[in-house]
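Okay, so here's the structure we're looking at.
One protein chain is absent from this view; the other protein chains keep their places.
And now, chain A:
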Amino acid sequence: MSTPQQGLRARDLSLGYEGADIISGLTLDVPDARVTSIIGPNGCGKSTLLRGLGRLLNPRSGDVLLDGIPLREHSTRHIATRISVLPQAPTAPSGLTVADLVSRGRHPRQKWYQQFSASDERVVEAALEATDILELADSPLEDLSGGQRQRAWISMTLAQETGILLLDEPTTYLDLAHQVDVLELVRRLYREHHRTVVMVLHDISLAARYSDHIIAMKDGAIVAQGTPSEVITPECLLEVFGLDAHVVAEPTEGRPHVIPLGTVGAAPVHT
């Protein structure tokens, strides 16, 4: 197991864009070699936290530590060999092929004077294979379905060969089947290789299904964290989302599944 010095942690972290802090004084140890999902209502700061963890947003105060050293003291290029970040709904230029996109994941490991090496080529091919899109390698990205496209982006983060992957709503704009497809892929790839995943997810039941660890956030603070069954309870849903819900065990693995009844404060659906 890792020493407490390793991995990704936030210490007394404050983040914001303009005006007041969105997150202030947050402390978090990201569980190593686990799939963690951050859930919470719109505007609770979950994407902001993810951006902070991935140094897309610099802390106003406090630190994000990678192996015990603040991110700001690492070069951005070094961080890119340890952490990959997939933003929400990323865009690529017209005509870019899947193979071109995935190759760009090699960037942090290349020097400007180096050509694309044979080992880069192998890693790219393995990444395409792992995400099951090898036969699409020469297709332009815009010709792919939404699910295939998301596989291509995940493939790019694989080619980056980082131990930590941060995903901001990887299932946005996908239908349910594609959502499941992407989450299965992420869980399979990262569990098998004992890598760390942190993702922001909207769907609580899917988060419960595909995560080892859940972080529930509200108003920029962590309200609860733990295993899915510890966190996803009617009490917690009420507190975090203001949602009145039943939580049942889903029939395959017994993980919590949310059946919403109504929002608190809204007009009652029934009496």
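In the analysis below, contacts are C-beta pairs under 8 Å (C-beta built on N, C-alpha and C of every residue); 3 or more make two chains touch, one makes a residue touch a chain; residues count from 1.
The criterion applied here is as follows: contacts and distances are computed from a predicted model.
*Asks:* For the chain that is missing from this picture, which UniProt protein name fits: "Succinate dehydrogenase / fumarate reductase cytochrome b subunit", "Ferric enterobactin transport system permease", "Betaine/carnitine transporter, BCCT family" or "Chemotaxis protein CheA"?
*Replies:* Matching "Succinate dehydrogenase / fumarate reductase cytochrome b subunit", "Ferric enterobactin transport system permease", "Betaine/carnitine transporter, BCCT family" or "Chemotaxis protein CheA" to the record, the invisible chain is "Ferric enterobactin transport system permease".
*Asks:* Kindly state which of the options A:G54, A:P170 or A:P228 is in contact with the chain not pictured.
*Replies:* Here the residue in touch with the unshown chain is A:G54.
*Asks:* For the full complex, which residue in A:P93, A:G226 or A:P260 touches the chain that was left out?
*Replies:* A:P93
*Asks:* For the chain left out of this view, which of A:E73, A:D175, A:D219 or A:E250 touches it?
*Replies:* Counting the whole complex, the residue in contact with the absent chain is A:D175.
*Asks:* Hey, which of A:S139, A:T172, A:T233 or A:T263 is the one touching the hidden chain?
*Replies:* A:S139
*Asks:* Which of A:S24, A:T81 or A:T263 touches the chain that is not shown?
*Replies:* Here the residue in touch with the unshown chain is A:T81.
*Asks:* Please identify, in ascending order, the residues of chain A that touch the omitted chain?
*Replies:* 18, 51, 54-56, 75-81, 83-87, 90-97, 100-101, 104-105, 107-108, 110, 112, 123, 126-127, 129-130, 132, 135-136, 138-140, 142-145, 147-148, 158, 160-161, 163, 175, 177-178, 180-181, 184-185, 188-189, 192-193, 195
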